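All protein chains but one are shown in place.
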Amino acid sequence: MAADMRRSVQRGVVYLVLVLAAGFFLLPLVAMVFTSLKTMPEITGGAGFETATILSPPRLWSFEAWGLAWSSACIAVACEGLRGYFWNSILLVVFAVSISVALGAVNGYVLSKWRFRGDSIIFGMLLFGCFIPFQIVLIPMARLLGLLDLAGTLGGLVLVHVCYGIPFTTLFFRNFYVTVPDELIAAGRMDGAGFWQIFTIILVPISWPIFVVAIIWQFTNVWNDFLFGASFAGPDTRPLMVALNNLVNTSTGTKAYNVDMAGAMIAALPTMLVYIVGGRYFLRGLTSGAVKG
Amino acid sequence: MRFFKARLPQLTLLPSLVLVAVSVYGFIALTFVISLTRSRMLPRFDRWEGFDNYARVWSHPRWEVAVENFAIFGLLYIGGTLVIGLGLAILLDQKIRAEGALRTIYLYPMALSFIVTGVAWQWLMSPDLGLQHAFRTWGWESFSFDWITQSEMAIYCVVIAGAWQASGFVMALFLAALRGINTEIISAARMDGASGPAIYWHIIIPALRPAFLTAIVVQGHLSIKSYDLVVALTRGGPGFATELPSTFMYEFTFSRNEMAMGAASAVMMLVLLTVLIVPYLYSELRHGR
Partner (left out) sequence: MASLSIDRVTKRFGATEVLHEVSIDIEAGDFLVLVGPSGCGKSTLLNMIAGLTELSGGEIRLADRRIDGLEPKARNIAMVFQSYALYPAMTVEKNIAFPLRMAGMDKAAQAAKVAEVAELLQIGHLLKRKPAALSGGQRQRVAMGRALVRDPRLFLFDEPLSNLDAKLRVDMRTEIKRLHQRLGTTIVYVTHDQVEAMTMATKIAVMEGGAVQQFGTPAEIYDRPANRFVATFMGSPAMNLVKGRVRDGAFVAQGAAAAAAGELRLPLPRGTVPLAEGREIELGLRPEWISTEAGPGSVPFAARVELIEPTGPDIYAMLEAAGQSLVARLPARAGLREKTEAALHLDMAQAVVFDPETGASLMAP
């Protein structure tokens, strides 16, 4: 009996801690969503809203702030909302992700299945690229983009993200392909398949778990990037995160908190969506590679 | 033709190798060279100053603050995410109902950018309308949470927001590792009479060593280069109270036209990181095959 009591108290404490933690993790999201759906008087505690707080649900539901953030809020000099920047980010992500993932897949294939003298040194050199603080490359990259006439263009930003994405995608694919038996490649060669045929016909169709990991990883990194966007984009090619930061930190006029939060939600939704849809596969793939020791 | 055919695999690596050789190794070398010159707004290679710029950076009061903040932030951020992540992972591993939902809740911050995190927490932490105001409105009149406006406390706000964002990832790492432990070992320990806490202390936590290593390296790496979080949360302020090496570098390079000093600070960030990760890379390469 006493043991049973103790056990259920223990269980209760475990659940309590987990639920409190969940509350902590949800706090900012709740505040963002609620604020984005309120009108300004309700946010600032104007007449009739004296008891409203950052965590109270909106009494007057309003989607106005979302509309403003999307298409007419003022960012720097232009008052056209985040819309244009959103499409910049989409374009950027499509090209940067597809190129870096494709290159990483081929690199991983070569480094695991077509071993040659010095291949592990090359892999080590690529791996190091995952770990550099990007501050170390900002100055020369700015110069190079200028020399290539790519300064301030979307193409230049794609190039930057491809350069610093390759080490990660190569790491993912290489660690995945070392777990694929070498006999599969030997069988392909015996059956008359060449270098590219073995890759595209035999390996790519079984690689979707690692494609999910690499694509989600690159998608979130490129979408969420601020440093490269702030450093290398032009006024018309700014990605969404840079625009969001400008929106929130514009010092002109009164601060429209609801528009800021709606903007933050717009910026957060695509990656959150990707996580909800593919997060399970992403984590499985990522941790199986990362924890193996 | 035969030559190219025989070396097709190596040749396909070439484009990536060139990109990385230039954009990683070439640029590191260039930044180092620039740090030895008198470059201000643009790189110029006509005046060499040796390591003077490093001395200049180290004697700058803002760098002093940046290094101090980095020490606080790095330690608390890494330590905090490890403790929270491991704790949540162990609790979640107790056959919890609704584990899937809880896991998603802990993890979703990982999908967000530091900019969004910064914006959200700046809003929560603002004394006028944020949490402090909420608690006071609910009747706790003396409640006070205005760290973000205080120079000595603002860096802890950065720690809180950072830990909020990254703890879920560490939890996922530990949870995967926990699930990967051979259950027979645990059964054997139980047969040998070990209690629950003893099993965790003597068997399970030691088995999580690789996960610890990975978590420390990944979080350490993020803490050194994190820039966006400070920009969005505090803009480095109040004053320059939340300056970090990364914001120092950006400010001096792009706003103050002290490119050589910016380059010198970037080189020091790289050295710091290299000290952290070279042992890790070494073990990864040795065990990875």
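In this document, chain identifiers A and B correspond to the written order of the chains, with residue numbering beginning at 1 in each.
To be clear about the criterion, a contact is a pair of C-beta atoms (placed from the backbone, for glycine too) under 8 Å apart; a residue touches a chain by one contact, two chains touch by 3 or more.
Only a predicted model underlies this, so the values are computations on that prediction, with no experimental measurement involved.
Displayed chains that the missing chain touches over the full complex: A (touch as defined at the top).
Of the listed residues A:L60, A:L148, A:A187 or A:L273, the one in contact with the hidden chain in the full complex is A:A187. The chain not shown here touches subunit A at positions 181, 183-184, 186-193, 197, 201-202, 205-206.
Please note the rule applied: only the chains that are shown with their structure count from here on.
Subunit B meets subunit A in the complex at residues 8-10, 12-13, 15-17, 19-28, 30-31, 34, 43, 84, 87-88, 91-92, 94, 96, 102, 104-117, 119-124, 129-131, 133-134, 137-138, 164, 168, 172-173, 176-177, 180, 209-211, 213-214, 217, 221, 224-225, 227-228, 231-232, 235, 245-246, 249-250, 253-254, 259, 262-263, 265-267, 269-270, 273, 277, 281, 284-285, 287-289.
Residue ranges on subunit A touching subunit B, taken from their complex, read 11, 14-15, 17-18, 21-22, 24-29, 31-32, 35, 43-45, 51-56, 103-104, 106-107, 110-111, 114, 116, 120, 122-129, 131-141, 143-144, 160, 162-164, 166-167, 170, 175, 178, 195, 220, 223-227, 231, 241, 244-245, 248-249, 257, 260-261, 264, 267-268, 271-272, 274-276, 279, 283-284, 287-288, 290-293.
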